[in-house]
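This structure is in structure tokens; I'll ask about it shortly.
A single protein chain has been omitted from the complex, and every remaining protein chain is retained in its original position.
== subunit A ==
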Amino acid sequence: MAEHTGVKTMSCQSAFIYTEKFQQYKFRDDHPFNQIRVKLTYDLLKHAGTLTDQQVMTPRIATDDEIQLVHHHKYVEAVKQASQRNMSESEIIEYGIGTEDTPIFDYMHEAAATLVGGTLTAVDAVINGPYDHAVNFGGGLHHAFVRKASGFCIYNDAAIAIKYIRQHTNYKVLYIDTDAHHGDGVQWAFYDDPNVCTLSIHETGRYLFPGTGNTNERGRLGGYGYSFNIPIDAFTEDESFLEVYQNALSTIAEYFNPDIIVTQNGADAHAHDPLTHLCNTMNIFEEIPQLAHQIAHTYCDGRWIALGGGGYDLWRVVPRAWAQIWNIASHFEPLSGALPQDWIDTWSEKSPVTLPTTWRDESGIYNEIPRKNEITEKNRISLEKSLKLIKNQQKYT
């Protein structure tokens, strides 16, 4: 532990935001977005012995004013009315509600406001409380727009949290999004803001939702040069993913010099994920938070908020991936070896797939990728294009 770069003390104070109420955010039984992931993660950590009751913090619910830091009041009203079934289909559809992706459910506003509250509780713990790091795996809903629900996201807790940080502090915020989908909602919310730098690494929008996230989306006006996008090819594997991530994050952190980082840790870039086409393994979910943690200590006096996000292999992938973020935030290192047998026994009957038995994936979870070298090369080119502005600046200073 002592050799951990930039970490000054033996242990970091970390808060784990959790409530059973996260389960209320549920569209339908067969909908891919399912917050049972958060419960499975919590339970895995409890059984692994790396999460104590003292570290768990019960979140508050977000107020309307807080939600309206990002969202239009008419949209918030529409979400409330739709929850009560007080609006016609044609009225709500313009707000992106009542679609297959974001169907109406009871207490929709309250459930969504609870996720936002979780993320704001995490922010408070770090900017006002004694905590270095705080995680809210109930949050990270990066697709929601100012007046539109989208991609399973009703309120954009990540964008609200960043506005909230900016309202209460003068911190420069670095937002790091490693969900397999482009972090569009957060990007557009801060597109002209030079105090908020966004980095999104995602599968190319050629096939995948939402379709944006090109290297040439760099921000506008004063915010030009503070929005970074690296689209990576379908079938990208660990090595290439990590090359892009580590290069991009180190370079951008040095250039931007943030005071706090917010990470969106969607776990849908895994080979098992049913909605995406990347071929990563658990390996990346150990490396992603380790570098983020290091950056937080090097530049931000430790201030790091980690959020959840996508992740649709609910049983095999997400619990392990998110548990490792916590393990790193609270104990510097990911766990290895066997998963706690108690956890496997508790959930194996409910799981439609065979649960993994170790923290790492076994080899051979996907077939060999025939055009691996070309994919790696193409990802490298995207990385270069995305970082071109920074590299050019470095050359002339």
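General observations
Everything that follows uses one rule, which is that contacts are C-beta pairs under 8 Å (C-beta built on N, C-alpha and C of every residue); 3 or more make two chains touch, one makes a residue touch a chain; residues count from 1.
Criterion: contacts and distances are computed from a predicted model.
Between the listed names "Cbb3-type cytochrome c oxidase subunit I", "Electron transfer flavoprotein alpha subunit apoprotein", "Acetoin utilization protein AcuB" or "Xanthine dehydrogenase family protein subunit M", the UniProt record for the complex's undisplayed chain reads "Acetoin utilization protein AcuB". Annotation: of A:Asp29, A:Asp53 or A:Glu100, A:Glu100 touches the absent chain (contact as defined above).
Residue in contact with the omitted chain (choice from A:Ile36, A:Ile104, A:Leu275 or A:Ile390): A:Leu275. Across A:Val56, A:Ile369 or A:Ile390, the residue that sits in touch with the chain not pictured is A:Ile369.
Touching the missing chain, out of A:Asp132, A:Asp157 or A:Asp184, is residue A:Asp184.
Only one of A:Tyr75, A:Tyr95, A:Phe152 or A:Trp322 touches the absent chain when the whole complex is considered: A:Phe152.
Within the complete assembly, A:Leu208 is the residue of A:Leu208, A:Ile232, A:Met282 or A:Leu355 that touches the hidden chain.
The set of subunit A residues touching the chain not shown comprises 32, 98-101, 143, 150-152, 181, 184, 205-212, 234-235, 274-275, 277, 367, 369-371.
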